[in-house]
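Pasting a structure here, questions to come.
Chains shown are a subset, placed as in the full complex.
Chain naming follows the written order as A and B, and within any one chain the residues start at number 1.
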Amino acid sequence: MPVTLAEVAKWIGGTVDGDDSIKVSALAKIEEAKSGQLTFIANPKYARFIDSTKASAVLVDLDFPKSAKPLIRVSNPYFAFLTLAKKFYHGVPSVEKGVHPSVVLGENCKLGQDVAIGAHVVIGQNCIIGPATVVHPGVVIGDDVQIGADCLLYANVSIREQCRIGNNVIVQMGAVIGSDGFGFAFEGGKYHKLPQMGIVVIEDDVEIGANSAIDRATMGETIIRRGTKIDNLVQIAHNVEIDEHTAIAAQCGISGSTKIGKYVKMGGQAGLVGHITIGDYAAVGGQGGVTKSVPEKTFVSGYPAREHLKVKREEASLAKLPELIKKFRRLEAEVKELQGRLMEKGQNEKQ
Amino acid sequence: MPVTLAEVAKWIGGTVDGDDSIKVSALAKIEEAKSGQLTFIANPKYARFIDSTKASAVLVDLDFPKSAKPLIRVSNPYFAFLTLAKKFYHGVPSVEKGVHPSVVLGENCKLGQDVAIGAHVVIGQNCIIGPATVVHPGVVIGDDVQIGADCLLYANVSIREQCRIGNNVIVQMGAVIGSDGFGFAFEGGKYHKLPQMGIVVIEDDVEIGANSAIDRATMGETIIRRGTKIDNLVQIAHNVEIDEHTAIAAQCGISGSTKIGKYVKMGGQAGLVGHITIGDYAAVGGQGGVTKSVPEKTFVSGYPAREHLKVKREEASLAKLPELIKKFRRLEAEVKELQGRLMEKGQNEKQ
């Protein structure tokens, strides 16, 4: 269904800069867009495509320079594009409403209205699953698990007993929630397993990435608070607490009992040792190895992680070090020579 | 069932320091404990909670200072707490004994007494599963696999043909055992797969973390020896051998044919290249990148991993490097000036 730029602009509170009767029917990336499609520039790196893109129009921010190409100006082009994506794109609902006959459902479960439980799903006893939640095939849910409304559990997700998941939570394929924490007492030459008696609590609007693992608490709760987004292959150890609206990129690892504030950002493959605190609005660079607590609003990187500006300064210095060592040897020689000459001179004067 | 401190102390061979008739009925973390609960201090960092905790009593070590709070003194409080956890906590057995009707069982399998095989499990031909082993829903076991007694395979674990698992082994959700090693011969401009003909052998009392992957040997065996504990998302490549009672934290990666000794400790996200040996009782710091063999009882860290004290010294030096470069320039200038003055003096003297 092609729509005019005028109409598109109205949906997203933008203004058209060019012919607003032009019609678009789909969204595309700027390098790949064809005629009849709408694209966007959020990252200035992509501004150079403005002249070459085949898109019929481009979503840009308010300060974007004028162009021969029709523009729709909004304050946050990426967010506006997202709004449009929901208008133009209709996700494929691959699980039918109801409970597939192959599902094994424990006693005393409460399933909300309009749930869709896919083939070969296994659900334990006393579980509660909220309305409109979709559970893809192969998911295994333990006893006494509570899952809210409008959640989306993708294929082969595993959730262990007693964990609690809020509303509008998305769990990507293969993720694991509620596995035992890595807790052992060493005694008599071997490790003895400490029963992991706690649970995992995931609040509303959280997303958990594919094949990520979130361990249950030894005692109490491992907590992921509202709106936090976790990418693929991330490890969250026992008793970790992550506050609201934090973003954790793929392959990060958070060790036991560490607390992460709200609005924190962690780059890919970063790691945090256990029992530390990351302040609100702090950021950890990709591959950063954080060995002690980080104050709020602080950007750390490197290993061991320290303030990013300090790291950059040290890196720049390190690049000069091989040359410095050579220069140092030269200077040493020159000083030795000066000493020699001064000595000689002293002796000459004595003679 | 509330029990007196006197009785608790008897269970764990401790002594009560305070009123031993006080009763406790549950365990809790020191920050979260309520009246009627027992907690512990194993890590000195938590000693500061002794005055504020609401717990009715605290397990501490023999040297802990006297307190207004009733104490139970033992030599290893963490291990004693573990012993009590097993008394106070009764894990939820979420798989019923017997074989669920939805299980697909291959021909000629031998299942031990009291096994519990959950819904939608698939087991190949000629498998042996020992007594009292519990297999959670969604597990897939290939042909000719042997699993010992008292094992616990959690949901959606996958084990391939011919692998052998000992007694009392725990495999957390989503873990994979016996996948093909990453072995290819490069010839004619492309990679040709080398058949991975070996197996994985896991001895007694091993634990494998959630979503970890253990590759089968190219030929022979990938071996995890008795009592070794492996955390989540760990990669164990083909033909690796890990000796007894070693602990490997989350997201570590061990490359092909590397041998790890006994009682080794690896911090999270550490990596080992292939074909090296890590000596008994050695340790690798978190994120350490080990590129050559490590002698026994040696603690290495950093990238490339080297002795930890050396790394710390280099780090401390690196922090001083930006300043050193400035000072060096100053010193160079001063030497130049000295040279000038000496030259001048020499010329003056000649005049």
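Just so it is clear, a contact is a pair of C-beta atoms (placed from the backbone, for glycine too) under 8 Å apart; a residue touches a chain by one contact, two chains touch by 3 or more.
Note that the structure is predicted; figures quoted are calculated from it, not measured.
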Task: Since every chain is the same sequence and 2 are placed, give me the total copy number for this complex.
output: 3
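Simple rule for what comes next: only the chains that are shown with their structure count from here on.
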- prompt: Which whole number of Å gives the spacing of the CA centres of subunit A and subunit B?
  reply: 24
For the subunit B and subunit A complex, residues of the former touching the latter: 27-29, 32, 43, 45, 76, 78-79, 81-82, 85-86, 89, 91-92, 94, 100, 102, 118-120, 136-138, 154-156, 170, 172-174, 205, 207, 209-211, 227, 229, 231-233, 245, 247, 249-251, 268-269, 286-287, 302-303, 315, 318-319, 321-322, 324-325, 328, 331-332, 335, 338-339, 342, 345-346
- line: subunit B partner, complex, touching residues on subunit A are 102, 104, 120, 122, 124-125, 138, 140, 142-144, 156, 158, 160-162, 174, 176, 179-180, 182, 184-187, 189-195, 197, 211-213, 215, 218-220, 233, 235, 237, 239, 251, 253, 255, 269, 271, 273, 275, 287, 289, 291, 303-304, 310, 313-314, 316-318, 320-321, 324, 327-328, 331, 334-335, 338, 341-342, 345
